[in-house]
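Take a look at chain A:
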Amino acid sequence: LGDDFDGIEISADDQIADVEDVIQESLWDAGLDEDIEIRILPGDFETDSRLADYQSALDAGRGSPDIFMMDSGWAMPFIIREQVLNLENELSDDTLDYVKNDYLPATVDTASDPETGDLHGLPFFPDYPMMNYRKDLVEEAGYDPEGEDWSTTPMSWQEFAEVVEDVWEYHGGPDGDYDYGFTTQAQAYEGLSCCTFNETMTSFGGAYFGDHENLFGPTGDRPVTVDDEPMYETIRMMRSFMYGPDADDAHPDYPQISNSDLVEFGEEEARGPFTGGNAIFMRNWPYIIPIHADEGEGEIGTMPLPYGVEEGESEYEGAGGPSHALGGWMLTVNPNSDATDDAVQVLEAFANESVMLTVFEEQGNLPPDPEVLANADPDAVGAMGPHLDTLAFVGENSVPRPVTDLWPEQSSLIYQEVHDAYTGEKTPEDAMADLQGQLEDSEQ
Partner candidate 1 sequence: MSTEQQSDEGSRLLMRPLNWLETQTEAVYAYFLLAPAFALLGVVAFYPLIQTFRFSLLEDQTAAAEAFGGFVGLDNYIAVLTGNARVPRQFIDITTTSGFPFLEMGSPFLRQALFVTLAFVIISVFFETLIGFGQALVLDKDFKGNRWVRVAVIIPWAVPIVIQGMIFFLIFNPNVGFGSDLMQGLGLFGSNPLANTRDSFIIVTVADIWKTAAFMALLILAGLQSIDRSLYDVAKVSGATPWQRFKYITLPLVAPALIVAMLFRTMDAMRIYGLIDSSVGCSTVPSMTCLVIISLDQTRRWATASTVAFLTAVVIALFVLVYLIFLRDSGGEL
Partner candidate 2 sequence: MANVKLENITKRYEDVTAVDNMNLDVEHGEFITLVGPSGCGKSTTMETIAGLTLPTEGTIEIGGRDVTNLPPKDRGISMVFQNIALFPHMDVYDNISFGLRLRKYDQEEVDRRVEEAADIVQLEGMMDRMPSEMSGGQRQRVAIARAIVRDPDVFLMDEPLANLDAELKVHMRTQLQRLHKKLDTTIIYVTHDQAQAMTMSNRIAVIDAGELQQVAAPLECYNNPNNLFVAGFIGSPAMNFENGEITEDGFTSKHITVDFDPAAHGVDVGQQVTLGVRPEDVHLERDQSSAAAATRTFNVVTDVLEPMGDELFVYLLMARDVEASAEGRGEGQLLMNLGPDEDIDEDQDISVVFDREKIHLFDTNTGDAIVHGLQPKSVPEP
């Protein structure tokens, strides 16, 4: 029953595999050699398992698949280890130029070797979070998001919290119809260290490793800066949100706008109540928008994430101001493939506006070239249409994750300590001090 497909195999995910035909067509339309067929494999369900999967494929020198779709959260180690094809000499100069000049810079950074700057992956689509809210409820409570231009004007956390408290209160508070004024992700998982904590503390002017130029290394030669005030602020604020301002180690200035369920929430747990009409504000990724359009209650509005301190008020270069964790995926080529040339051709074809648009329309996956987003016709992109402005703003204010070869283990150290501080098992000071020590150890 072996199959003798001899095209290019792309290991991606289930949803993308579903639109294999459309993508194939658009690739051909974008000039891909008609002889080159692609096949999209569903890959593994979870980003962690996919990581393990690719790791073993590359370790064993397996020739398939030809192209990997890698999470920018963990692609860097493969790049550093030179386990994926260096595209610098493979891609045409036009394409290289296009990518390096026009793609969202942060996505290009996560796809390049930090030492040499060589491009190893073609950014496929970026992903950044927004603050989603129930426009209808907010309006009922007397706010005017459109008038106040929430969609592109970030609030401070203080303002935000007060708005949420107010709207929530208007609708009955914790004992009313809505269990949550605000939901976000605070489970002990990768998403906490890479994203929610990262962006929040960055907006408070904090940084894991000092200035943002250190994000991609060099490991060992950069400061560890977690035992620091912005971190405590972030934790205390979150504790206030969850346990109220009177709880231990809570920030007295912020009201309670949610409850402690947040420490068990990942993306889906946060989305559930929101889509189900049980939460008013939510920090989440754009994928929720088409879902909400399908089955959610009420009208959805989006805005940038709030900020802690103004941009530039941070001790560290790059920190402060509204920050949105940059996620996203890139395409890399398996060097063991016996069709690397064809695979590179497929990448070339992906670096094409119409392909990006097709993917955006079909999947809601953002184009890596912000221009494409800006030029997109809101009516042609379905549910995403009303949110293009916010997306553009958020894309400009994104902060990449500090991915190095050590990131996977540092990440788990971070989320465990932060989570301990969130749940109150440790004080913010203790947790961050411990984390400081652990990170310093791991940096050696």
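Picked so that all candidates are chains of the complex that A comes from, given by their letters.
We adopt the following convention: contacts are C-beta pairs under 8 Å (C-beta built on N, C-alpha and C of every residue); 3 or more make two chains touch, one makes a residue touch a chain; residues count from 1.
Source: prediction; values computed, not measured.
Colleague: State which numbered option touches chain A in this complex: 1 or 2.
Modeller: 1
Colleague: Spell out the part of chain A that touches candidate 1 in their complex, as residue ranges.
Modeller: Those residues of chain A that touch candidate 1 are 48-49, 51-52, 55, 58-59, 77, 80-83, 187-189, 260-261, 263-264, 269, 272-273, 276, 278, 405-406, 408-409, 412-413, 415-416, 419, 423, 441-442.
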